[in-house]
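The complex appears here without one of its protein chains, the remainder shown in place.
Order of writing sets the chain letters: A and B. Residues in each chain are counted from 1.
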Amino acid sequence: MEADPMSQAAAATHPSDPSAVAGEGTALLEIMLARAQRGELAAFRDLIHAHQDLVYTLALRMLKVPEDAEELAQDVFVSAHRHLAKITCAAHLLFWLRRTVCHRAIDRLRRRPLHAALPLDTVAEVAVADVSRDPLLERRLQDLVSRLPPMARAVVLLKYQEDLDPSEIATTLDMPLNTVKSHLQRSLASLRAGCGELRPIVAGSQP
Amino acid sequence: MRLRSIISLSALLALPALALAADPGRLQLPDFTALAKIATQSVDISLDPSLLRLASGAINGNDGGNGSAVTGLIQGIRGIYVRSYTFDKPGQYSKADVKAVEAQLLTPGWQAVVSTHDLKQGNNVDIYIRRTGERTDGLAIIAADRRQLTIVNIVGSIDLAKLAQLQGQFGVPKVGLTLGGTPQSAASSQTH
Partner (left out) sequence: MSDEFEKALQRALRRRDPGEDFSARVLARLDASELPGATADFDSRRRSVFRSRWLPAALAACTIAAVGLIQLRQHALETARANQARAQLLQALSIASDNVNIVRAAVAREENPNS
């Protein structure tokens, strides 16, 4: 499923990203984008700097292998450079990058699955050696997220890594809103269940 | 021949006056290249009426409902000019750098609206308005503290209250906060 990121529909309906649009640096991003669109490579390099963490981390969490993530992240930026003229604003670029890296990662996973994903309804409990330290919980969570099915994984990453709301996730992934909510609910339940002895502190509200 | 020379000379001398008459709210901003070279961050914006129209069209297309607040605000503006320089230590610019601008603000038509001077912080902000009768021709802001000099000239009329409210809203970022939390280099933040 290769996205058609330059479709008018995509450009018209991309959600605003509060962290990028209303926050600091928006005007600078717009200026960088305009310069990059004029062909200034230095400005495009600045755009890469601004967004490389986002793109690389999404790729890494989807594909799990750093080399594959590096290759995908580079692909996404090379493609962005080719399509720069059709980007309308900084928020559109952000939307385009998230959408492209998720779609391409899902495509790659479908073509050659790298690791078996655990079905959501059969998550085995695993004992955790030392449950009192956050770093272990975080590592456990990273591992559990990496085992989610591709679409569910993408939903969880866009929610908890990128802080998008469900409607933004639905637009990014071309997915019905109810499906997004369903993925979130089930994924969160499986992640909670997968934290073993940490269950007393992880019981909480639904997404 | 002599009469023709006199007429030509008179026409030449009248040109600056004509220009000023056409845009009485427009300040003649000095060349701040020297300051830009030593500043850690510089902003140099010159938007004449044609660029303002271009910008206004782009705002309508991209910013949805909030864009109308911005386009409404700039409806009476014929130009907007900004020179802003941030330095890494105090004393990098002098009063002489702004004298040429201040001298224009002392000419008839311009009046100081409000000033704030904070001796502790070294902050000074002066706002001037130029009027011709009931009509507002321009606005000037000079903001000077130990590490920053900012001059804003808005040609035309603008609602100061609405301008103040615009801060931080969608599409109008708060300045002073740079991308990634680190100051941008002069080269990357300079705009033309």
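Keep in mind that, in the parts below, a contact is a pair of C-beta atoms (placed from the backbone, for glycine too) under 8 Å apart; a residue touches a chain by one contact, two chains touch by 3 or more.
These figures come from a predicted structure and were not determined experimentally.
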| item | value |
| --- | --- |
| Missing chain: touched chains present in the view | A, B |
| Candidate in contact with the missing chain, chosen from A:A73, A:I106, A:M151 or A:A170 | A:A73 |
| Touch residues of subunit A, complete complex, unshown partner | 26-27, 30-31, 33-35, 37-38, 41, 44-45, 48-49, 52-54, 56-57, 60-61, 69-70, 73-74, 77-78, 81, 85-86, 88-89, 134, 137-139, 141-142, 145, 156-157, 160-161, 163, 188, 191-192, 195, 201-205, 207 |
| Interface with the unshown chain - residue positions in subunit B | 43, 45, 47, 51-52, 54-59, 62, 70, 73-74, 80-82, 84, 114-116, 118, 123, 125, 127, 139, 141, 143, 150, 152, 154, 160, 163-164, 166-167, 171-176, 191 |
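Operating definition for what follows: only the chains that are shown with their structure count from here on.
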| item | value |
| --- | --- |
| Between subunit A and subunit B, centroid-to-centroid distance (C-alpha), Å | 41 |
